[in-house]
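The next block holds one structure in the form of C-alpha cells; read it before the comments.
Only one protein chain is missing from this complex, and each of the others stays in its spot.
Chain lettering (A and B) follows the sequence in which the chains are written, and residue indices restart at 1 in each chain.
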Amino acid sequence: MTDSPKNYQLICGLEVHAELKTKSKMFCGCKNDPFHAPKPNLYTCPTCLGMPGGLPVPNKKAIEWTIKLGLALNCKINLFSKFDRKHYFYPDLPKGYQISQYDIPFCYDGYMDTSEGRVGITRIHLEEDTGKLLHKTIKNEKVSLVDFNRGGVPLVEVVTEPDIKTAAQAAEYGRKLRKIIRYLDIGNCDMQKGGMRLEANISLNETSDLPEYKVEVKNINSFKYMEQAINYEMKRQAVLLNDDKIPTQETRGWDANKQVTFSQRTKESAEDYRYFPDPDIPPLQFTKEQIESWKKDLPSLPEQVISDWKEEFNIEERYSQLLIDNVQAKALLGSIFAAAQKENVKPNDIAKEIINKNIKFNKDSKSQEVIADYQQLHQTDDLDSSVLTKTIGQILTANQDAVTKYQAGKTQVIGFLLGQVAQKLPQKLDMSLVRSELLKALEN
Amino acid sequence: MLLDKSISQLAKLLRSKKVSSVDLVTEAYDRIADLNPQLNSFISLRDKEEVIKEAKKADEGIDQATSLLHGIPYSLKDAYVNKETQTTCGSQVLDGFNSPYEATVQKKLKDSGAILIGKNNLDAWGHGGSTENTDYKVGKNPWDITRIPGGSSGGSAAAISSRMISFSIGEDTGGSIRNPSSMCNTSGLKVSYGRVSRYGTISYASSLDSVGPMAKSVEDLALVLKNIIGKDKLDATSSNNNDTDYLTDLNKKVSKTIGLPKEFFDEGLDPKVKEIILKAVKKYEDAGHKVVEVSIPLIKYGVSIYYLTGLSETSSNMARYDGVRYGHSRQLLSDETKRRIMLGSYALSAGYADELYKKAQQARTKLIEEFTKAFKECDVLLAPVTPSIPAKIGELINDPLKSFLEDLYTGPINVAGLTSLSIPAGFTQDKLPVGMQLIGKRFHEAELLQLGHAYQQLTNWHLEKPSIIQ
Partner (left out) sequence: MKQTVSKQLVKHIAQLANIELDDNRVDLYQSQLSMIMDHFDDLKSLSFDDVPETSRIVEEENVWREDDVDESFTQEEALSNSKKTHDGYFMVPYLLTQKD
C-alpha cells in the first residue's frame, strides 16, 4: 500500500420495518397479538396460513395509519395505490409470496430533520409480516419450527434516501422514528421482540456520490447495535478501499457478542421477486379531501408539542422530552397545564413532579386531581400564630444552651432550633414564617 | 330415471312426497357405482349411509323448505374446499387434504338444503381442457369413452351428462365450464368475474377464475345460480352488483340483436362445428332475433393474452404448495402444471415481464375496449365454444401448444371478465355433441339465460342422453 489512507464519507440509508398494533391482521380477521399468544399457530385462518382457497381483504385501519405516518413524516401521498405480490420461497412465507407494495407505495418523498441535517424519506409502504422461525435440535436432529401467529401482521416499511452521514445520525433517526410511531399510537416498536427491525445500507466514497457497491446489514435489533455496526462497517470498508478493493455487494449480519458484522449472503444475481399487482385485492383510490381529513386528525408531533409547551406553558424541553409518549398523554398533559396556569400553579413545576413521580399520573388521570395532588405536596397549613409563639417559647426554654450559643454569635444553631419546632408541629409549615418568628423570639 | 328430470320438476315431486330425497340420492349412488368405473367422473364420494341420513332429514324438512334445491343431490368440482371429503384439485400434491374450512359456494348450497354427493375429476389445478391431466384416473366422455370429456371441469360435465347427479359446480378460468359442457352435451354458465364468491376456490388464475353452475338445462342453471350469487366479505373481488331473480324473467319473450364475431369463425374452426353453430344462428333468426356481424380483431392474439395472464398468475398461486402446512412435495406436481408454472415465472421474471406479462395486460385493456365496442352493435355475442370436436384421449396431452389453442374462443372471455353460457347446439354425424356459447356484457347473466332458455324451448339437443345410460 503506497497511498496514504484516504478520507471516506459514509453514505447510508435505512430501511425500518415496524409492526402496526391493529386489533386484527393485515388481510384477515385473525388476532394481531403475536407476542402474547399463549400457544403457537393459534391466530391463523385459511388466509394467513396460505390454505388453498384463502383470500385477502385489506385492513382499513392499517392503511389509514400508514398514510398518517407518511403525513407525519412530511410525505406525499399517492391517491391511487395498490398491493402487489412479491415472490420468494421460504417456510415462514406461507403463500410463497408476500403481499406488499411495489411501484406505488402509499407514501413517498418525505423527510425527517435530525441534529445532523435532513434525512429524505424515499417511501413508506404497507405489507404483511412473515411467520416466526425457531431453530432447535429435536432427537439429535436439527430442525426449524414455524409459528404463524405473526404471519400476516401489518408491517410498514420506511425507506430513507442515502442521506445519513454518521452512525450517530442513523441512531438519532431511528429513535425519532420510533418516537413518532409510538406517539401516533400505531405501533409498539418493541425492538427486542422484533416489533421494529432495522436494516442499514452502508457504503463509503470519497465524495458524497453513491458508489457502485452497497453492503446491507440486516436484522439489527437495537439503535446501539446499529450505530456499532455502521462504525464497524466504515472501518472494514475503508481498509478494503485503501487496498483498492471494492467491498463485495452483500448482506451482512451484526454479531453483538463479537462486535463484528459477518457475511450472510452474497448477491451474485439480483433477487427476482417477480412483482405483479395482486389480483385478489381491488386497487385503492383516495380523494384529496380524505387525505386532508386524516391530516387534520393528525396530532402535532413531539417536536411541535415541545415547542408549543415551551411557548404556552414555559415547560423546559428536558421535561417535555420525557413526558411525550403518545397522543393520549399529550392531550391530557395539555389540559392539566392549562388548568394549572388558571390556578396560578406553574405548569413546569407540575411537569417536574410528574417526572419525579411525586404526583400520580396515568392515562386516566383527571387534571383537577393532578393539580390538587400538586397543591397538597406543596401546601402550607395556616398556622395559628399563638400556637407557633407558644411552641417556640417551649423549645427555647428546653434548649437554653442553644440560645446561649446563638447569643454568643453562633447563628448556625438556627437550623437545629427550626428542626425542633417543626417536629413539634404536625402541620406542613411555611418555614420562612417559622424562621422569622423564631428570630423575633431570640432577639427579644 | 329421476335424475333426468329438471330441478323444478324434482322439487315439485319432493314437495308432493311422490319422490323422496332418499330416492334421488340412492339413484345417484347407484348410477355412480354403475358408470363411474368407466367414466372416472368422481375422485371422492361421501359415505353413502351418511348421505342417506342427510337425505332423510331433508325429506322431513321438505314442508319448510324455502329453496327449490332442497333435497337435490349435487357434486362439486374438486377445486372447492369442503369439510365432507378430501379436496385434491386432481393433484397427488393435495391427496388426503381435509380442509378445516369450506368454500362460500359450498356453504350456500348446504344452506339451501341441497345434498353433496362427491367431488368431480378435473385436470389438476384446472390446468388443461381434457381431464387427462389428472393424477387420478383419466376422465372419459360418456358419448364416446375413447374421447375426452373436455375440461378442466370434465368430471362434472360427464356426471351430469350421464345423469349421475342433478347439477354440479364447475370452475371456469379460460373455458373450464364451457368446454366440457359443449363436449358432453350439458349446459354451463361462466358467470361474470365477481358474480359468485371465489372464497374457498382453489385458485388457478385469480383475475380470471369464476365459479359457476353446470346442469342439464338453462332453467336448472338459473335456479342454481340464484342460490350461489352475492357479495362475500371474504372475497374482495366479489361484486356488490345487485342481482335479479333469474327465474322470474326466464320465460319472458325477448327480441335481441345477436352479434357474430367474425374472428370466431375463421379458418381455425372445424367445418363440422361451424355448420352446427350456423344452424343454431338460423334458429335464432327464425325466432325473430336480429343477427349482425361484428369484429374483435385482437381475438387473433387471444390465446397469448389469456395464457400470459393466466400462467403468470398460476405461477404465483401455486407457490403456496410447499408441503409444509399441508399436502405433499411440490416436486410431485405433474409435467403440465410444472410447465405452466415455469411459463408464468418466465413471463413475470426480470427482463421478460415488460414484453410478456405487462404487454398482455395492456392488450387486455384493448381487448376489453373491443368487446365494449362490439356490444354497442349487439346485445349478445354468439360463437363456438371450441374449434374442434372432442379429441381422442392422448391426442392433446402430448401437444401442449395444441391444447392451449383449444381455448381460443373461451379464454378471451375470462380476460374481459364477461359472462358466457354454453349450451348444446347439435351433434356431428358420429353423434358427438357440439355446443355454442352466448357471450354477454358484465353482469348480464339474466339476458343470456333468457336467450339460452328460449333456444332450449325450440330445440331438444339438451335432452339427448348418451347411449351409455340407455
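Odds and ends about this structure:
The rule is short, and it goes like this: a residue touches a chain if its C-beta (ideal position, glycine included) is under 8 Å from a C-beta of that chain, and two chains touch if they have at least 3 such contacts.
Fair warning: this is a prediction, and the values are worked out from it, not measured in the lab.
Summary of contacts with the chain left out: across B:115, B:305 or B:448, the touching residue is B:305. Contact with the undisplayed chain is limited, among A:11, A:28 or A:417, to A:28. Considering B:64, B:240, B:255 or B:429, the position touching the chain not shown turns out to be B:240 (whole complex). Summarising the interface, subunit B meets the missing chain with residues 97-98, 100-101, 193-194, 206-207, 233, 236-237, 239-241, 300-301, 303-305, 307-308, 315, 319, 322-328, 330-331, 333, 335, 338-339, 341-343, 345-347, 349, 355-356, 358-366, 368, 400-401, 404, 416-417, 442.
Listed for subunit A, the residues touching the missing chain in the whole complex are 22-24, 28-31, 39-45, 49, 57-63, 87-91, 96, 133-136, 138, 141-148, 218-219, 251, 253, 264-265, 272, 274, 276-277, 279, 281-286.
We take it that only the chains that are shown with their structure count from here on.
Remark: subunit B residues 80-81, 87, 89, 94, 97, 99-101, 103, 198-203, 205-207, 233-237, 312-313, 315-316, 318-322, 324-326, 345, 348-350, 353, 357 touch subunit A in the complex. Residue ranges of subunit A in contact with subunit B, taken from their complex: 45-46, 49-58, 85, 87, 89, 91, 94-97, 146, 270, 272, 274-276, 278-282.
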